[in-house]
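The complex appears here without one of its protein chains, the remainder shown in place.
Here the chain labels run A, B, C and D in written order, and each chain numbers its own residues starting at 1.
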Amino acid sequence: MSDAAFAPAPQADSLFRRNLREFRSNRLGMASVIVVLIFVIMAVAAPLVAPQDPNETDLMRRLQPPAWMPGGEWAFLLGCDALGRDILSRIIYGARISIFIGVAVIVLATGVGILAGLAAGYFRGWVDVVIGRVVDILLGFPYLIFAIGLMAMMGPGLFNIVLALAYKEWVIPCRVVRGETLAVRELEYVEAARALGAGSRHIMWREILPNILSPVIVVSTIRMANVIILEASLSFLGLGVQPPTASWGSMVADGRAFILEAWWVSTFPGVAILLLVLAINVASQALRDAFDPRFSE
Amino acid sequence: ADLIVGFTRDADTLDPANHRNRETETIIRNLHDGLLTRDANMLVVPEIAESMTQISATEYEFKIRSGIKFHDGSEMTAEDVKFTLDRIALEGAMGGQTSPRQSLIGPVASVEVTAPDTVRIVLSEPWPILPAMLPNQQIVSRAFVEAQGNEGLATAVNGTGPFRLVEWRKGDAVIMERFDDYYGGAADIAPVGKACVDRVIFKIIPESASRVAALLAGEVHIINELPVFSMAQVEANDGTEVMTVNGTRSFFIAMNMEGEHFDDLRVRQAAAMAIDKDLIIDRILGGTAAPIDGILSPDAFGASSLPSLGYDPERAKALLAEAGFPNGIDITLDTEGPFKDTAEAIASMLSKAGIRTTVAVGEGAQLTDKWRTKGGAKSGDMYFTSWGNGSLDPFDIFTPTHRTNDRGNSAGYSNPELDALLDAAAIELDSEKRAAMYHEAELMINADQPYVYLWVPKDIYGVSKRVSGWQPSADSRINLHDACLN
Amino acid sequence: MSLLRVENLSKHYVFNRSLGQRLTGAPQRVVRAVNGVSLSVKKGEILGLIGESGCGKSTLGRAILRLHEPSSGRVVFDGTDVTALPAAELKAMRRRMQIIFQDPYASLNPRRTVADIVGLPLALHGIASGAEARRITAEVLERVGLRASQLDRYPHQFSGGQRQRIGIARALVSNPDFVVCDEPVSALDVSIQAQIIALLLELKRDLGLTYLFISHDISVIGYLADRVAVMYLGEIVESGPVISVLENPRHPYTQSLLSAVPDVGPRRSRPRVRLQGDLPSPLNPPAGCKFHTRCPLAVAACKTLVPEKRAIGPDHSAACHRLEEGLSLLEDVR
Amino acid sequence: MSLGKLLERIIQLIPVLLGVSLIVFVMLALTPGDPVQIMVGEQSITPEQEAELRRELGLDRPLAERFLRFVADAVRFDFGQSYYHGRPVADVIAERLPATIELSLVALIVALVTAIPLGVLAAIRKNSVFDRLATIGSLLGVSLPGFWFGILLIMLFAVHLQILPVSGRIGYSSEVPTVTGFLLIDTLVAGNVSAFGEALRYLLLPAITLGLPMTAILMRVTRTSMLEVMRQDYITFAEAKGLPRRLVLYRHALKNALIPTVSVAAIETGSLLGGNMIVETVFGWPGLGRLVVESIFLRNYPLVQAAVLLYAVTYVLLNFLADILYTLLNPRVKL
Partner (left out) sequence: MTVLLEVTNLRTEFVARAGLVRAVDGVSLKVSRGECLGVVGESGSGKSVTFSSVMGLVRSPGRVTQGTIFFDGQDLRAMSGEEMRAIRGRDIAMTMQDALTALNPALTVGQQLAEVLEAHDETLPRGRMARRAAIRDRAVEMLGLVGIPSPDQRLRQYPHEFSGGMRQRIMIAIALACRPKLLVADEPTTALDVTIQAQVLELISDIRARLGMAVVLITHDLGVVAEHCDRVMVMYAGQVVEEGPTDEVIAQPRHPYTRGLLASIPRPALRGQPLTPIEGQVPDLVGLPPQCRFHSRCPLARPECMVDVPMFEAGPGRGARCLRLEEMT
C-alpha cells in the first residue's frame, strides 16, 4: 500500500472532542452554559455568597422593597418577603433546592428510562409490551393529579417531591431510548458484534448505549428545565418544599399573593427561574446542534 | 342591578340538609330562610318563627309566621317546618340516607306540630345551644321535596328566602334574582321587605390575587377572605374599601402533652412566653385579630378577661432550663399550607427562646388524622391550628378541644375536674351561672396551658363603595337581603 | 471435501398478528426469505451468490452463521452441525465463521476506536488482552493495508474504502476458516472496489480462507468466484462452476440476468432479454415456479408445479421445467 | 382504517384503564386522611353515626372488594355518588367537563394557528431576525411558569388596562341556554352574537396562558420538521419541476412537516387536559381540573377515580385521533 492511501489524515481526536469544539464555537450556547454554571456555583457556595441568613425573619422588614426603591436598603438588595427575609439570599439558597430537584429528578428518570428503554428496545417481545403498557398507563394518568395524590399520600418533603416529579418523567427518556435502540440494534455493527460472539449484555451496554446517549442527554437537559417549572407548579398548589427552605417555585408561589402590593417578592424568583430555565434550554439546543446533528437543522 | 360577590368556593349542593360546608351554607342562606337567624350583633332572633319559647330543658316551642310563601308561590306551613327538621334529625330520612347535618341540631327526640302554627322540638337530653344552632338550618317545602326527590334538591331550589335561584353554573357562579313575594325577613332586623338589588351573583374565584383583581377591576362588588396584605391596596383604591368583622375562629398551638417535652407545664409556659402575639397580629395579620389567653373569643358567651403570661423570651429560657433543658429543645411545628407564613414567624420566635422549631407543612386530612386522635396515641410536638365557634357558645368549642379525648383535643389534655365542669355547664339553663362556670373553666386551662392561645382573627372583606346597607357578619354569612348597589 | 454444507435451509420471517388482526381473521403473514436452500462450499473455494435485491441472499448468509436462527434445515460446518449447537459452543464456533458487511458506515460502531472494534473478538473469546491484544490487532491492521498508528482513531476519520478494510480486519482477527462476504464492495466506488477485491483475493490466497461471496453484480462474481449460485425469491435456481454458468446459463432467469448486465466492451452485439414486470413480493410469492410471472418461456405447468433441481453438467444444476428442451432466451432472440 | 386496528385500539384501552384505575385506587387507599373525618370536620358525631356514614360510603368494605365493585360499576358508567355533592359523580363531572374541554380545545387551536405559521416562517427564513426572535420567543414560552404568567396577564389586561375580564367563563347579563355545554357553540346556537363575543373575551387570557408552552413547543417542532422536509429529495424534485414556490412550500413541504407536529400535539394535548388545574385556579375557570384537586384534598374518592379514568380515556382517544390524522397526512402508514 502506498502512503498516499492515507492522504489527508484527519486529526487524531475523538468524536467527543470534535463535538466539544463545535459546541464551544457556539457563542450563545457558551453564554448560557456560563449562566448555568454561575447558578450552580451560587448554589454550591451559597453560604459564602448570600449576604444574609436566608431564614432569618424580621417582621419589621416585612415586604421591604428592593434597595433602589424608597424604603429599600442596600443590605437587602432585592427586598424582603412577608416575614422580612432577604429575597436575594433566599434566591441564592433556593438555587440549591431547585437545581437539586432538577438534577435528581432527571438523573433518576434518565437512569430508569435508559434501563427500561434499552430492555424494551433490545429484547422486544413481551418485555416491550409490558413496558409499553406501563408507559401508556402513566401517560394516561394526568401528571399533576398523580403528583398531588403522591404528595398527599407521602406527605411533603424533598425526596417525595423528587419521586412525584420523576414518576412519569422517565417515560420520556424511555421512549427515546427504546426508539433509538430499535434503530441501532438493526445496524450492522451490532450484528457484527453478535457475529463475533458478543452476548446481550455486551451489545446493550457497549455497542448500543454509547450510540444512543447523546439524544437522551439532549432530551434530558430540556426536560430538566421543565422539571424546575413543574416543581414551581407543585409549590403553587401548596405541595412544595418544607419551610423555611425555599425553592424558587415556592417563593414565586408564596409571593404571588402579594403581587399587587409587593411585586418583588414573586418577581425576582420568577426571573431566576426564567433565567436558569432559559439558559438550560438554550444550552441544550446548542448541545444538540453540536452533538447530535440529526436533531439540528 | 346585579350585585356580584367574588367568593372563594362553590356550593357543593343547594340542598340545605345535605352538606357540611360553611360556604355552601352562605350561598344557600340567601335562597332559604331559617326558623331563627342572627342580627348584626350575633343575637339570635326569630325569622320564619314569630317567637320561640323554651318550655323545659328539653322542650322548645316555635310559633310560625303566617303568609310566608315559597318561591313557587305555595304557602309555607308548620308541616313544612316539621318536615324540614325531621329530614335532618331522623335516621335515613333522606331517601335512606341520614342528613350529614344531623349532629348540628342536637339530640332531637321528636318534632311535633302542636297547632296549625306551632311546632315543638323535643330533645332527648338538654342541649342549651339549640337556639344558637337553629339559624343554620333552612326550611324547605315538603311538597317540593316529595316532587323533586332528594337528589333533585341538590340543584333545584324552592325556598322562602329573599332571592330565588335563576341558574347555577357549576364551578362558576350561582345566579339569583329578587323574590318579589318575600315576606320581609326577621322582624327584628330592619329594613323589613323585599331585597334591594335585582340580582345577586356568587361568582367563584378561588385564587386570592384574582379575587382581589376582580374587585379592583370592578367586576365584583364584595369579596370574602381578602388577604391581609391586600387591605392597603383595596383601601387605597378609589372605589373600594375594607370591611372587617370579628371572626369566630380561635387560633392556638396544641402542645402534645403526651410527648417528652410538653408534658411539663414549665415548657408549655415557656412556649407561651416566647411568642410575641402582638407583633404577629400587628405585622402579619394587619392588626385584624384579637389576642386571647383562653379558648373563647372575646365575643363569645362567657368570655372574660384572663391573666396573661405576656411576651418574655428571657423568662421562657429560664423556665426551659428549670424544666431540665438548659440547652433548649428541638421540636417540629405542624401546620397547613395557608398558615405557613404565620407558623414560620412563630417558629422563629420560639427558636429565639430556645425552642428550636422546624415548621412542617402538612395537608389538612393528614394532620387531622395525626392530631385529632380522640384518645388514640399521638405523635408530633406542636400543631398550629384553630377551631371554629359559629354559634359563639362555648359549648361547641370548649368541650371538643379540652374535654378528655374529645374530638378536637389535639393537645391530649385531660383534666377530670374540667371535664365535670364542662359537662355541667352544657346543661345549665341559668345563663349567668353558666357564664360563671365557663369563666372558671377558662381559668383552669389558662393555668394548665395545654395550648398556647393565640388570637381570633377578623374576617376581612373587600367591598365596593357602590354597595350600601351591607355589613359583614361574625358567622361569616353573607346575607344580601339588605344590600343595595348604587 | 466440503467445508460447509447447507441442507434444505429455510428462514421464514413470521409477522406477528396483533390481537385485533387475529380477531378479524387477518391472515398470518410470512416472508419466506430463504426456502429450502442446499449448497456446499469446498475448503479454499469462493462460492458466489447472486440475485436481485430482496431475494434472500443476506438472509441466507446470516442463517448460515445463525445470526438469524434458521426456521428449518441444517448447516454442517467442518463436520459439526452448527444448527444444533448450544449457545456456548456456538460462541466458540463464531471464531471460525465470520462475516464482512456491505455498508462500511453502518458496520462500525462510531463510538469505539479501531483498536476496540478490531480487538473485540480477542476480548470476547479470551484470546488475548492488553498489550498482546493490541499487538495482534496492529498486525491484522497492517495485513489489510492500514497502519498500526491508526489504532486509536474512530471510524469517522476513515474513508469508505479504509472502513471496509477495518471491517475485514475485524473478521480476520480471530483467524476464521470461513467468511461470509455480504456485498463487501457494492457500496464502494469502482476504483476502491478494485482495491478491496484485490485485498480479499490476496487474503484468501495467503490465509487459505473460504468465502461465501454475496453480490448482485455478476461481473464481480464472474471475476472472483469459483462456483456460483443464482437465487430468485429465496430459492437457488441454478448453480455450478462459474465458467460453466456464465458461458452456458440454463435457467431463463440466469439468462436474463446475464443479458441485462451492461458491459464496457465494444458496442454490444449481445441480445437483450426483456423481462416483463417486477419482482413479486416475497410476502405472497407465486405458486409453482416462482419465476413464471416474469418468464418469457413460461408454460401452463410452470404456474402450478414446483420445478425440481436437475443436473446439467458436472456440478452444474438448475431448476426449470423446460430445461430439457434446451431452449435459451439468448439464442431465441438471436 | 381496518376494523382490526379499531378493535385493537379498544382492546389496548382495557389494560390502560385497568392500570390507571388500580393506581388511583391504591394511591387513594394509601393516602392518610379519613374521608369521614374530613366530612364531619369540627362537628360532633356519635360513633354509630360515623359507622353509618362509613357504611353509606362503602368504606367499610375491604379494598379489593371496593376495587372490583368500582370496576364493575364503571363498566356500566356508574361511578357512584359524590360524597360532597349529594349527586352522582357522573353528573358532577359532566357539568364541569365542557368547560375544561372548551378551554383546552381553544388553547390547542390558539397554539396550532399561531405555532404552525410561525414555525413555517421561521424555517423559511432560517437564521433571519424573525427566526431568532421566534426562537427566543419559544424558549421564553417554555421557560415561563404558567401560574406566574397568568397572574401577570391578569394584572396587565384586566386590572391595569381593564380590557379583558379577570375570571369566569361569561358575564351574567347574557343568558345562554345550555345545549352542548360549550359556550362558544351554545351562544351561536342561541344566535346570540354578543354573548359569543363575550365568551370569547373570557376565554382569551386563560387560553393564552394554557396554550403558550404548547405554542412554543409546537412552533419548534414545526420549524425543525419543516427544515428537515425542505432538505428532502422530493422538495428538490418539486423545485426541479418548476412548480410555483407557494405550491412547493404548502403542498409539498408543509403536509409532510405537519406529521411530527400532529403527534407532538396529541401528546401535549393530553398533558394540557390533565394539567390545566393551575390555569383553572388562576382564572376561576369552572373546569374539571380544579374540582379534581379539591376532591383529592377532600378524599372524595369516587370523583377522583372517575375523573382520572376519564382523563385516561381522553388521552387514549386523542392519540387515536392523532393516528387517524397521521394516516391522512401520511398515506404510508396504514391504520
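By our rule, a residue touches a chain if its C-beta (ideal position, glycine included) is under 8 Å from a C-beta of that chain, and two chains touch if they have at least 3 such contacts.
Just so we're clear, the structure is a prediction, and the values are computed from it rather than from any experiment.
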Item to check | Contact with the hidden chain (one of C:L275, C:C289 or C:L323) | outcome: C:L275
Checklist outcome for this item: Answer key for C:Q193, C:T210 or C:T293 versus the chain not shown reads C:Q193
Item to check | Of C:G167, C:P184, C:G222 or C:P285, the residue in touch with the unshown chain | outcome: C:G222
Item to check | Missing-chain contacts mapped onto subunit D | outcome: 232-234, 236-245, 247, 251-252, 255-256, 329-332
Checklist outcome for this item: Contact residues on subunit C toward the hidden chain run 52-53, 159, 161-162, 189-195, 197-198, 216, 218-220, 222-224, 242-243, 246, 256-257, 259-268, 272, 274-275, 278-279
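We adopt the following convention: only the chains that are shown with their structure count from here on.
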Checklist entry - Just curious, how far off is subunit D from subunit C if you go by their C-alpha centres, in Å? => result 54
Checklist entry - Taking each chain's centre as the mean position of its Cα atoms, how many Å separate subunit A from subunit C? => result 49
Checklist entry - When the centre of a chain is set as the mean of its C-alpha atoms, what distance in Å lies between subunit B and subunit C? => result 87
Checklist outcome for this item: Within subunit D, the set of residues that touch 2 or more other chains is 31-33, 151, 155, 159, 281, 297
Item to check | Complex contacts: residues of subunit A adjacent to subunit D | outcome: 133-134, 136-137, 139-146, 148-150, 152-153, 225-226, 229, 232-233, 236-237, 249, 252-253, 256, 259-260, 266, 270, 273-274, 277-278, 281-282, 285, 295, 297
Checklist entry - In their shared complex, at which residues does subunit A touch subunit C? => result 1, 5-6, 9-12, 14-15, 187-189, 191-199, 202, 206-207, 210-211
Checklist outcome for this item: subunit A partner, complex, touching residues on subunit B are 208-209, 212-213, 216, 227, 229-230, 232-233, 279-280, 283-284, 337-338, 340-341, 343-345, 347-348, 358-363, 365-366
